[in-house]
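Presented below is the structure to which this report refers.
Of the protein chains in this complex, all but one are displayed in their positions.
Our next item is chain A:
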Amino acid sequence: MILLRTLFPTAALMASLPTAAQMAPADTLADHTLDQVVVTGTRTPKSLLSTPVQTLVISGDDIRKADATDLRDLLSQVLPGVEFSYAMNQQTHMNFAGFGGQSVLVLVDGQRLAGETMDDVDFARLDMQNVDHIEIVKSAASALYGSNAAGGVINIITKDAAATWHANVNARIGRHGQQRYGLSAATGGNRWSTALTASRTAADNYNVSSGPNPVSRVVSTIYGDETWNVSDATVYRPSDRWKMTARGGYFFRQTKRSPDTPERYRDFSGSLRAEGRIGSKGNIDVNYVFDQYDKSDYQRIAHLDIRGYSNVQNSLRALYTHTFDAGNILSAGADYMHDYLYNSKLSGNTRRQDSFDAFAQYDWTITDRLETVAALRYDWFSDGPVSRLTPKVSLRYTPFSGMNIRIGYGMGFRAPTLKEKYYNFDMAGIWIVEGNSSLKPEKSHNFNISAEYNYRNYSITVGGCCNSIRDKIGTGAPYFITTDDMPRLPYINLDTYHVMGLDATLRARWQNGLSARLSYAYVDERLPKDKEGHGLSSEYLPARKHSVVAHADWDHRMSKWYALNIGIDGHYYSGVDNEEFADYYDVSRGTNVIHYPAYSLWRLQMVNSLGKAVKLTVTVDNIFNYRPDYYYLNAPRTDGTNVMVGLSVDIDKLF
């Protein structure tokens, strides 16, 4: 019923919009979106329309319209099949089309991020203020990414530092003490440019109440936090052939969960990248990245800031591409990473690992209508050691103009993480999460197919993927060493695990300023079982089978001094069943099926552009004042309608 309530107004809205024939063809959807250059699928620049690897792009325009603060905020609004729920201690957990954080690679400009909590990166780090666009490649179709990429790659592409002076300040406030302040400034010349971005967010704790007799854990207080995020990118072009980029960043987050011992999270990052042309057909890209993610508890009474976790990654990457006369491209490269992990909950506290990979890819344009990309990748990890050679292949066929069919196969490989091998976490005397140094790597086979048709103002994409993961790593059934011991949850290799997904997106954009998008995703995530076929209680809630995301907006300039963008967003998640142990102390009693209800949320936003420099945004989030009956871990964090007001000023356009 909720699904019908979601789909009907959206479908009615799209049906009532002008048809293509009524519109002038000059400003088509392709002009806006499909010419987007993407790099994630092949690591070489390809247009979104022509890349053989199916790539989903969240454009800068989409990001601006979503007015999102961080990646969690953005993906929740624009992408079906992605859900953020709570894990232990209200850490955010992402389910990305049936894959958890340990199988989804989140990158910033192609670089992986250090640190994790409950297997997920710190999404608050991923400030949307300076993002140009986001590229998403689902499942292991992304040919050149190894460990952690079986579920897909989310690559956040930041804006290039502009050669001209630009400055912006912005602020947004909302309920529960929500505050967001941003600053960006850029300047440059012929040879160099630099861009600085800073943001500050804060939110208070607030209580929520559930009905009687919940069937699973509920949340009674939503905990707030405060963050600081500062980054700088400086580009120097010593010649027309070379470009060098230096980046630095600092991130700080402090929770408000426990007033006497707030948890602190910090990240220090820096990178140095050199890109150049060698001869007329070669390109080289060498990149060094440092990323350090720390967690500490601040003891307010004793004024002690005690660090309990530090993950330091030093990566060096080299990529060479050679373009042949026929337009075919050979890419070859290698990555080296030194991974240092200090964790007071880790057996031995400190672990180190070196990893190395080498890959080669050939992008072969067979005909104008047929293009294929084939790649081989070799991964090696020092802790074990373990290694694997994985092939991947993708193909694009264009039977006629506007139509693309893509097919891909990728073999996935994920080495167990240092945490999964050496964790020894006593969770407040309730249970012990236990690492397993004998874990085998996950191996997976991933198939995907998609069809895309673009005609004037319309675009429709339909795709599907099938993933089979052998030796999936997860927590097994609790066991006891002695009868008076607390239960131990060991990491084990589970039975073969399957995830199947289907998705469809319909987009339209018209000359009169109207645009609309309707996306649907189906995810069938088979619940995990152990090697003997016994049901298990997953540490995370599974993906919801059906989800729909709808968006429509209207852009109109009323006068030289005033323009309006009014948009509506909605998303729907179906209910989901999860198997959970009937009794953690006696797993022979089997599992119960727990049902988590469906929900739908809608949001209205009005952006008023005053002159060239000022934008006043009013957002009504949760316009139908939806409140979950039970605040389960995967319930939305809303306690009713939230009105947010934001102001953005482009200082350089004021004068």
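We adopt the following convention: contacts are C-beta pairs under 8 Å (C-beta built on N, C-alpha and C of every residue); 3 or more make two chains touch, one makes a residue touch a chain; residues count from 1.
Quick note on the criterion: contacts and distances are computed from a predicted model.
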item	value
Absent chain [UniProt protein name; select from "HmuY protein", "histidine kinase", "Phosphate ABC transporter permease PstA" or "Acetyl-coenzyme A carboxylase carboxyl transferase subunit alpha"]	"HmuY protein"
Selected from A:Gly276, A:Gly384, A:Gly402 or A:Pro597 as touching the chain missing from the view	A:Gly276
Residue, one of A:His338, A:Arg470, A:His498 or A:Arg627, that touches the chain absent here	A:His338
Residue of A:Thr92, A:Ser310 or A:Thr617 touching the missing chain in the full complex	A:Ser310
Touching residue (missing chain; options A:Tyr206, A:Trp228, A:Tyr320 or A:Trp431)	A:Trp431
Interface with the undisplayed chain - residues on chain A	88-90, 210, 214, 217-221, 223, 238-239, 242, 244, 257-261, 268, 270, 272, 274, 276, 286, 288, 290, 292, 294, 296-297, 299, 301-302, 304-308, 310, 312, 314, 316, 338, 340, 342, 352, 427-431, 484, 486-487, 583-585
